[in-house]
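One chain of protein is taken out of this complex; the other chains stay put.
Let's turn to subunit A:
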Amino acid sequence: MSTVAPPADWRRLDPRTVLVTALVVAGVVAGAAVPLTLGLTRWFSLPVAVLQVLAGAVLVIGVAAGADRVRWHRTRYRIGQEHVDLHTGLLLVKRRSLARDRVRTVDLTANPMLRLLGLVTVRIGTGEQGSESTLELDPVTRAEGERLRRLLLDRAATTPAGGVHHEGELAVLDPRWIRYAPVSFVAPMLGGAAAGAVMQVSEWVGAQGQVIEWVGDRFRETPLLWTIIALVLAALVAGVVGALGLWIEMWWNYRLEREPGGTLRVRRGLFTSRSISVEEARLRGVDLVEPLGVRLLGAARLDAITTGLAKDHEARNADHNTLLPAAPRTRADTVAADVLREADTPTGATLTPHPRAARGRRLRWSLAAVLGPVLILTLLGALLTPVLLWIALGCAVAAVPVAVMLALDAYRALGHALSGRYLVTRSGTLRRSTAALERAGVIGWTVKQSVFQRRAGLLSVTATTAAGGGAYTAYDTDASEGLTFAAEAVPGLLEPFLERSPRGA
């Protein structure tokens, strides 16, 4: 490659990327340097060890910065009339080109380091699977990131017409929503992770035995049951604190806006700021998600059902399609209505309940799941030792009511309806999901019926779609009613394959 400056329409990344890389590597090196220096003092005097480590650190940082300098030098991008081009590569030059009319998302991310310098990482995606469909510009200035976002997503022609129209801000963070953070499933997981991390780190430094001994000492006088309760409580507290921290990092400065040109934009993040844009022409509906704990507090989260959101690994971890964090249900409904440009949200529509037979199925499933292990315990108890019989009894007494309650709740969750331009399906108990899918977005039907469902006069109707999870199902509907629902949802598609006969014939 020549060293002459690129033609005017080609642009370069921000040169401060070299500084960022150097600082990041310096941070990593600093972390490794302390134990290394301590290790080296076994063979060398302290000043010598420090000098050696310093020399090594300078070398590593220099190489990393140099490599990044070369990458910067060889990277250039161009927003043409038809295409977005990116030339990059350290050793081999990769030339990649995306058609501009296929660009679906332009997401801006900035970690604390980049934010300090006023830089952002831009990811331009077509929403297809695989990393080949995403161009990453790492980093450019924030102003340039905003310019790219506007330039690539502003297509006046795609603005959906009609409906209730709210431009500008649709929702901002209410700090009180943080009360929903500890009841999410994240909290117990983080608690477990904290306990695991203590064990792991202590094992690395060879002190795991001491840690266990120390904990044992604290509880020498207390009975075993209290010890377990105290430890579980400690893990839970750690989990709650972790969940609160995670929530603040994820959702601070949250703001949902509608921009001219028909784009929804979510901005959020305390340390790492993220900006995620969803083109409204790609929006096929919303999914109102109520995890059990959040639902008990009367709150719900709102996800977008949209085609062409980045589906790669990184995006999946980052709650990419969440439009609204867990917020009071009425607030979530309002935001859903605003997002869909409807007067009333379809997720709040009155749903057709499913037949009683569906309740029986759920009760049988959950009781089988509980009583299976109990039965095995009983069998082993009868053969081996009566202690197991008591354990089996305890398990049954504790778990059966929970199983029955969950089954009844799962049955209550079932429902489906047509509401204006949308079809709505609801199901789930630990994670209740009310999905409102645009009827025009349905690209096929799958109807399933097991032998048991056939005997009970039930079936499951699945609408397949290019957006979101790919399929939304109304489980265990009445056989006739479910098919009529599907036939009415998308006129003409299912009708030719239906047979109608008088009831009882």
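Assorted remarks:
The rule is simple: a residue touches a chain if its C-beta (ideal position, glycine included) is under 8 Å from a C-beta of that chain, and two chains touch if they have at least 3 such contacts; residues count from 1.
Heads up, the rule we're going with is that contacts and distances are computed from a predicted model.
With the options "Copper transport protein YcnJ", "Sugar ABC transporter permease", "Membrane protein" or "Imidazolonepropionase" in hand, the undepicted chain maps to the protein name "Membrane protein" (source: UniProt). The chain not shown here is touched by just one of A:97, A:272 or A:464, and that residue is A:464. Of the options A:42, A:95, A:220 or A:500, the residue whose C-beta touches the omitted chain is A:500.
Looking at subunit A, the residues touching the absent chain are 307-308, 441, 443-451, 454, 462, 464-467, 470-471, 479-481, 483-484, 487, 492-494, 496-505.
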